[in-house]
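Right, chain A next:
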Amino acid sequence: MSVRKKSADPKGVLTGVHYLDGDYAIAEGALAAGCRFFAGYPITPSTETAERFAERIPLVGGVFIQMEDEIASVAALIGASWAGVKSMTVTSGPGFSLMMENIGLACMMEVPIVIANVQRGGPSTGLPTLTGQGDMMQVRWGSHGDYEIIALSPDSPQECFDLTIKAFNLSEMYRVPVFIMTDECVGHMHEKVVIPPAEEIEIVERKWYEGPKDKYLPYKPDVDLVPFMVKAGDGYRFHTTGLTHDERGYPVINAECQNWCVRHICDKIRLNADKIIEYREDETDTAEIVVVSYGITSRVAWKAIQDARKAGIKVGSLRLITVWPFPEKKIEELAGKIKAFVVPEINLGQIKREVERAAKGKAPVYPVSHCGGWVHNPNDILKVIKEAAK
Partner candidate 1 sequence: MIYFGELKAKKGLIHINKDRCKGCGFCVEYCPRDVLEMSEEFNIKGYHPPRVINPDKCCYCQLCEAICPEFAIFVTLKEEEEREREKEISRP
Partner candidate 2 sequence: MKPEDRLEEKHPMEEFLRMDRMPHIWCSGCGIGIVVTSFIEALQKSGLDPDKVCVVSGIGCTGRVAGYLRLDSFHTTHGRPVPFATGLKLANPELKVVVFSGDGDIVGIGGNHFIHAARRNMDLVVICVNNFNYAMTGGQVAATSPIGANLSTAPYGNFEYPFNLPYLAEASGATYVARWTCLHIRRVTKSIQEALQKRGFSFIEVITPCVTLYARRNRLGDGLNLLRYYYENSEIRHGADTRTLDIGYQGKIIVGKFVDIEKPTFLDCMNNHLRKVLGNKYQPWGVKS
């Protein structure tokens, strides 16, 4: 009984070469991955994904419902996932904050869902129509209690398509909510998106339980730490709750069970982190300075890196595909060899803190912070690289 891989359902795959914006690419990626349920609420700059899904889903076969708010959206996603259907929603900062309680429920119930956050300038209503990357810590710590999630960061509409499929696969594999952290710039940028034929797209299905009904334990971890899942209506008569629960899914209110339950949902990701973490490196083994970046900022940083190399500085690039779980081991390894890190991001140093923490003092970390509203000027990043190289 292993994780089942198969190719995508051709009904949802719009094979061809397209000119799409990031938001549309997320919708296409979701349909290609087999998502057939979307419950969302409009919020700039993510609304286009919902609009595209609403247009396309009646032709593919599925449900689009605009819920009354973001809280209801995530509740509906969890319900739909328990019925066995892949489900997703999109939002931005203010909606993301509303979703937090039910994200905690999804983590506790170990339900695969995908949420895309097209970030904008925050906090609060902030800059609805302009870019930001200020939710990077919130995606990890936004809900209460200890839990783990997976967050991906695409830098282009093509990556929006590819990483949405990856997000669904990861969520099904690990029974955990997975987040696609884009931003308004990538979301509204139109670029070429190549959608391959359905046979070339690999889809992962959740581990369905196939044993005797009376022996089913909803939360008993398998060897890969992920429990087997069933869906409502198949006669397993399971119970699931947001309360701290044991393997049977029944609430048990004591410290022992809390210890088991919380450690299980955290270890599921932490101990599998090496299989989940993905990044792109360029010339990091010969670098003196490494620029750690993600999302749209990595494209701006690339220009700065090229200019710095022309100026003779040995600069490497570490572009994070998965921001969470954070690639601590890679950072620690690089910290021992290089002079300094430079972390440009459109927030006041959220991932810079993680780099600092992982570097454990072995290399200084220079942030290039920008509150949002626009992407960096590459010269600002270049200036900091030059200063770090002194």
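Basis for inclusion: all candidates are chains of the complex that A comes from, given by their letters.
What we mean here is this: a contact is a pair of C-beta atoms (placed from the backbone, for glycine too) under 8 Å apart; a residue touches a chain by one contact, two chains touch by 3 or more; residues count from 1.
Since we're looking at a predicted model, the values are computed, not measured.
Within this complex, chain A touches only one of the listed candidates (1 or 2), namely 2.
The residues of chain A lying in touch with candidate 2 in their complex are 11, 36-37, 39, 58-63, 65, 67-69, 71-73, 75-85, 87, 101-102, 105, 231-243, 250-251.
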